[in-house]
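One structure, as structure tokens, below. Some questions next.
The complex appears here minus one protein chain, its other protein chains still in place.
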Amino acid sequence: MAFLRNTWYVAAWSGEVGRQCLARKILGEPIMLYRTAAGQPVALLDRCPHRLLPLSKGSIEGDTIECGYHGLTFDSAGRCIRAPGQERIPPGASVRAYPVAEHMGMVWIWPGDPALADRSKLFDQLPQWADARGPKPQWALLEGPLTYVNANYLLLSENLVDPAHVVYVHKRSLGSPAMANIPIDASQQGDALLVSRWTPNAPASPILQRYGKWAGNVDRWQYYWMYPPHIAVVDFGAGPPGMDRSDAGRDAAMRLFTAHFMTPETATTTFYFWFVLRNFAIGDPVLGNDLIEQVTMTFMEDKAILEAIEEAEAEPFVSSRVKLAVDVGSVRLRKAVDRMIAEEEAQQVSGRQRIGIAST
Amino acid sequence: MAFLRNTWYVAAWSGEVGRQCLARKILGEPIMLYRTAAGQPVALLDRCPHRLLPLSKGSIEGDTIECGYHGLTFDSAGRCIRAPGQERIPPGASVRAYPVAEHMGMVWIWPGDPALADRSKLFDQLPQWADARGPKPQWALLEGPLTYVNANYLLLSENLVDPAHVVYVHKRSLGSPAMANIPIDASQQGDALLVSRWTPNAPASPILQRYGKWAGNVDRWQYYWMYPPHIAVVDFGAGPPGMDRSDAGRDAAMRLFTAHFMTPETATTTFYFWFVLRNFAIGDPVLGNDLIEQVTMTFMEDKAILEAIEEAEAEPFVSSRVKLAVDVGSVRLRKAVDRMIAEEEAQQVSGRQRIGIAST
Partner (left out) sequence: MAFLRNTWYVAAWSGEVGRQCLARKILGEPIMLYRTAAGQPVALLDRCPHRLLPLSKGSIEGDTIECGYHGLTFDSAGRCIRAPGQERIPPGASVRAYPVAEHMGMVWIWPGDPALADRSKLFDQLPQWADARGPKPQWALLEGPLTYVNANYLLLSENLVDPAHVVYVHKRSLGSPAMANIPIDASQQGDALLVSRWTPNAPASPILQRYGKWAGNVDRWQYYWMYPPHIAVVDFGAGPPGMDRSDAGRDAAMRLFTAHFMTPETATTTFYFWFVLRNFAIGDPVLGNDLIEQVTMTFMEDKAILEAIEEAEAEPFVSSRVKLAVDVGSVRLRKAVDRMIAEEEAQQVSGRQRIGIAST
């Protein structure tokens, strides 16, 4: 399976990367992460070029990593700086270093052409995250536990441009029967796909009712923003029937964002990073704990469905697949990803010709 | 590996199939079983044709099954009757339904051509089963626990036309050294193979001694009836030396039947359904419990041997296999099964031409 390479992927929560080695496979590649003494994150291919021992089995000495087998030592750019038993550094002794960035509480890596790595391309569509970290927050931020999913990352991405599944997968939390037959709007918004649905004048879904304690019906919204191939933001909430549906109107109602970052480990497994922002009960840790528990439970429902699908796709037993109207987001997403990967492959060919990178 | 498809296979004990989904792979196909409100068993391919989610992850609503991902709903014939988010049922939206029968306390499915499914072809060679369920039983019935065997189903079938293994595999229960060198009779009886052996005037085997408490020697019999490829009945017991060897004579002695139904899960794994009938101590539950325990222990001995053989067959390390006189039942069985599968394949080709079924 081809992955998009010239983009930033979340490799780890910031708190996972420290002065110990963290080994993590990303896009099928073994990578090790650590921080220099000054706190700068480093990502190297997790292989010593001498005998292939994962460097993560070695030890961090100052800002360098010393291989655990024969002491070959590399700096944070992957250059060999010491070869015990000999004076001369062997020519060509280096390990691949990945461009790294720290952003929104996460360490990101760029698995593609380092010459194209660009901090300005980091995901930056959710100013509420910075607000929540600021001095007078209007938003409260909660990071979810790192979630390991035995499914291709695009199954997760598809699920996040798919308001229709909520009724069936999340009966106990986000769904409500009233939503079932409401059509879905899909549109392109700059780089993002937007798939949305308003459910007017209906009972709040269980999770909104739990915190909103609504006396009567509400207008509910779901906006699924998808930044292909692997980042999504869901904007959802509820207000009184007839509420102002604009961004300002939603801010004045009960509003939540969930942000989702899917990083392929392999073609069939995914590291799923996510956090939640809310505009109510900002300083209430009890509600916060309860909310993260509810959302975790909800995403576990997705995980179970997507893992069953991943498994079934290996043995489909279905020769012709049914297409539904609710697939609109998924269809657009798949097309966008295919296009991006095709463009990149064309670009890589010319890039390799230009700067002489060997193929992996 | 080719399986015979136009025949009935036991899919489950009747008690396993209810108003919850039961997922079970049969002949390599994922199948889900449930009952309608009226109690009718249903078997459908366990795949939603939309996104491949196993239908068994969904929920039974009335007599229908609603997919757990987007709510696509199918009736007990596999026809889609609802597609949320749209008015029109997508053309071609259906899942394969398997002909089902309930018989002898088990739910059977017909994985072959539905047009050929015929209740009259259900196994019906053991009137003692109905007697045991009747008002004045001469026979007591005990169902064994569903037994999962990591071996091809034909290894089990072969084992059930093989009286010779009893001496070595079942030393503690059914075997006795006196049997070891007695030749085996094999014959064709209508559709069935019959392999048999009388061991005259010898001590009873441990299990017959346990319940018969014989003071001296006995005449013992083993009749292995095999209905290829996957059903067997073993008739065994003991009486005084010189006993009448006819069916009536055996009824007058201490007699047991074990009935065996092998259902391939895959080419290397089998669901093994079995029950025991006896003509002694009919109303004695303590003896019954002890008997089922003894027989279970005995079949676990077979399971261990057959699983070791399945594993060894993947790495045989033997270029030329030895043939023995005791193989007579196995050789006949394999020939019969090969012939049945070849006939069916010929029939399938013409059947497909006739009614236009697509190959899986």
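Note that the chains are named A and B in the order they appear, and that numbering of residues resets to 1 at the start of each chain.
Keep this in mind: contacts are C-beta pairs under 8 Å (C-beta built on N, C-alpha and C of every residue); 3 or more make two chains touch, one makes a residue touch a chain.
All values derive from a computational prediction rather than experimental measurement.
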Of A:5, A:47 or A:197, the one touching the omitted chain in the full complex: A:47
Residue touching the undisplayed chain, where the options are B:5, B:165, B:255 or B:332: B:165
Hidden-chain contact residue, picked from the options B:65, B:154, B:184 or B:218: B:184
Residue numbers in subunit B that touch the chain omitted from display: 164-165, 167-169, 180-184, 304-305, 308-309, 312-313, 315-326
Touching residues (missing chain, whole complex) on subunit A: 29-30, 45, 47, 49-54, 57-58, 66-72, 80, 83-86, 90, 92-93, 358, 360
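As a working rule, only the chains that are shown with their structure count from here on.
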Rotational angle, Cα trace of subunit A fitted to subunit B, multiple of 5°: 120
Euclidean distance of C-alpha centroids - subunit A vs subunit B, Å: 49
